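The next block holds one structure in the form of structure tokens; read it before the comments.
For this depiction, one protein chain was excluded, whereas all remaining protein chains were kept in their positions.
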Amino acid sequence: MSFVAEQLERLRPTWEHMLRHPFLLETRDGTIPFETFANWLREDYLFVEAAVPFIALMIPKAPPSHWELHSQVIAMFHKELGLFRERAEAVGVDMTDLRPSFTNHAFIQFLIATASQRSYAEIYTVLYAAEKAYHDSWTVVKKGIDPASPWYPFVENWAGEAFAEYVAYLEKELDALAAAAGPAERERMAELFETTLRYEIAFWEMAANGDGWPEHERVALAAAKG
Amino acid sequence: MSFVAEQLERLRPTWEHMLRHPFLLETRDGTIPFETFANWLREDYLFVEAAVPFIALMIPKAPPSHWELHSQVIAMFHKELGLFRERAEAVGVDMTDLRPSFTNHAFIQFLIATASQRSYAEIYTVLYAAEKAYHDSWTVVKKGIDPASPWYPFVENWAGEAFAEYVAYLEKELDALAAAAGPAERERMAELFETTLRYEIAFWEMAANGDGWPEHERVALAAAKG
Amino acid sequence: MSFVAEQLERLRPTWEHMLRHPFLLETRDGTIPFETFANWLREDYLFVEAAVPFIALMIPKAPPSHWELHSQVIAMFHKELGLFRERAEAVGVDMTDLRPSFTNHAFIQFLIATASQRSYAEIYTVLYAAEKAYHDSWTVVKKGIDPASPWYPFVENWAGEAFAEYVAYLEKELDALAAAAGPAERERMAELFETTLRYEIAFWEMAANGDGWPEHERVALAAAKG
Partner (left out) sequence: MSFVAEQLERLRPTWEHMLRHPFLLETRDGTIPFETFANWLREDYLFVEAAVPFIALMIPKAPPSHWELHSQVIAMFHKELGLFRERAEAVGVDMTDLRPSFTNHAFIQFLIATASQRSYAEIYTVLYAAEKAYHDSWTVVKKGIDPASPWYPFVENWAGEAFAEYVAYLEKELDALAAAAGPAERERMAELFETTLRYEIAFWEMAANGDGWPEHERVALAAAKG
């Protein structure tokens, strides 16, 4: 079995748990509160921005034949950032003075730490797992969302044909990298696959339920109790 | 005003919030449940272990005159790891098959990402803020804990004289680095000081209330509801 | 005086030494042996290729507002690589099985080590000094080379208007970075400026006189003596 197939099989319950996340189901059904989605939009904007240096850090470790892919991915992220800004503008989401939530900050640190210290095949695993998770998650949303929804362009972006092909391309390459890796590296790749999935779920969790840095929750709680 | 004094002044409410954390007060008063402290012990063992590469990554960016300090800090961390193992053994805390909680994993990624990508003065800021937070936190515990407590050796370690001198040394050096930095770098240092403090609070929060990766909480919840 | 003006003033004799290098003068006058220029072409192809990861490593340390520049520089390098391949094809330079000379390998290691471990302003200094050196060097060649020369497209590329504007842009940004830096960082920037210039001269030296790895020279020498 290929590396990716093996991971998806091994992690199936957790992967399916992700795909049933209330944030996705409520976005699909049109019951998601505007402010909840707006919060996700702000957070994910910061996350995609942070993914640019993540990809850049892969370049020195990549074979030169992969550089064109990385340049294209960076260009794709810039296009996504434009989509976020366009949507925010169109529906009135305030994008000023953004600061990442705790979970978002943590996920970003995970990307940068991994891309700084790990092997190319290990970093590639995180890239694939994150993109595959997004493709599958938004595919769930696509099956049911009203095409007139203001959030539909996000669905089109990640559940669309072009993104599907990109994820399929990544999968083929990741399987090749895993096939060429020794057993210890492949084990580290498997662990990073799982960790990425967990961060993705934490991200939906944060999007659905909000998440602040600890002292903020406390201060907010105290104020509410006050 | 020196950089450190300025930061401690600016962040005083949050810093004091940290020092009033229930985990610290209950450890001081001897009311902390054994399993709660044992959980902290396991998590902090992993954190101190991860701090070794954090320090190592400072070395290529440091002036050679600072290398001896870094070697000593790494040796100190190894001694701390020994203390954790000795205490765990003495009181029966299971240290097998440790895996970092979400908050711990996130804090570790923050250390490695920062040490990989930021300037020496910025990384030094994180080191200082983390060590100062530990010194102040355990100093709170020291004022009241029963010296016969099985946790007393930790108090001795971080609230003791040697550690106080080490923190004072770091403070002097950090102030010198900040004085030599330009305004943009100093601003990034201030931001990292605050971020480190927030992660420290998140760490006490995790120690007190437990924290798992999102899907685990869900699974646990579902099982409990079942 | 701005940082760049100060460096160019300080290093003027060495800079002018570079601009009088026989490789440049002979290329200008059309007296350069074909194989000498072909050797430069092969080496510089490898160098430009290695400059792609150098730029990529700047991205995580750069303000996001600089990322577009870096993406454009990477695209420019890919266009330059195309120019090398087109020229090699046109005039019959063998580009198979390229391996960097000692000096080229060293220069590439300097780029990657610097981009991996130094601050953004320090790395920017190396980028600027290298691009400025190329612009000035090829401007020397431009004053005299026969426009029908097979090497003219290289002259056009680095001595042309677009590259001049790019170098002027880098200069403005580097001056701003230096103005915001503290004195210690600015001193490290000045040192890297000089080191880059020295590597540039070493590169022309290698292009003109050939350069192999030590044991090869020996073996070649022994064979010649044999």
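General observations
Lettered A, B and C in written order, each chain numbered from 1.
Definition applied: a residue touches a chain if its C-beta (ideal position, glycine included) is under 8 Å from a C-beta of that chain, and two chains touch if they have at least 3 such contacts.
For clarity, every value in this text was computed on a predicted model and none was experimentally measured.
Contacts of the undisplayed chain with visible chains (whole complex): A, B, C.
When the omitted chain is restored, the residue from B:59, B:88 or B:190 that touches it is B:59. Touching the missing chain, out of C:48, C:112, C:176 or C:190, is residue C:112. When the missing chain is restored to the complex, the residue among B:34, B:67 or B:169 that touches it is B:67.
If you put the missing chain back, the residues of chain C touching it would be 14, 17-18, 53, 102-103, 105-106, 108-110, 112-114, 116-117, 195, 198, 201-202, 205, 213-215, 218-219. If you put the missing chain back, the residues of chain A touching it would be 60-61, 117, 119, 180-185.
Summarising the interface, chain B meets the missing chain with residues 49, 52-53, 56-57, 59-60, 64, 67-68, 70-71, 74-75, 78, 112, 116.
Heads up, the rule we're going with is that only the chains that are shown with their structure count from here on.
With respect to chain C, maximal separation of chain centres occurs for B (centres as means of Cα atoms).
Taking the mean of each chain's C-alpha atoms, the chain closest to the overall C-alpha centroid is A. Averaging Cα coordinates per chain places chain A and chain B 29 Å apart.
Centroids of chain B and chain C (each the mean of its C-alpha atoms) stand 45 Å apart. Within chain C, residues 60 each touch two or more of the remaining chains.
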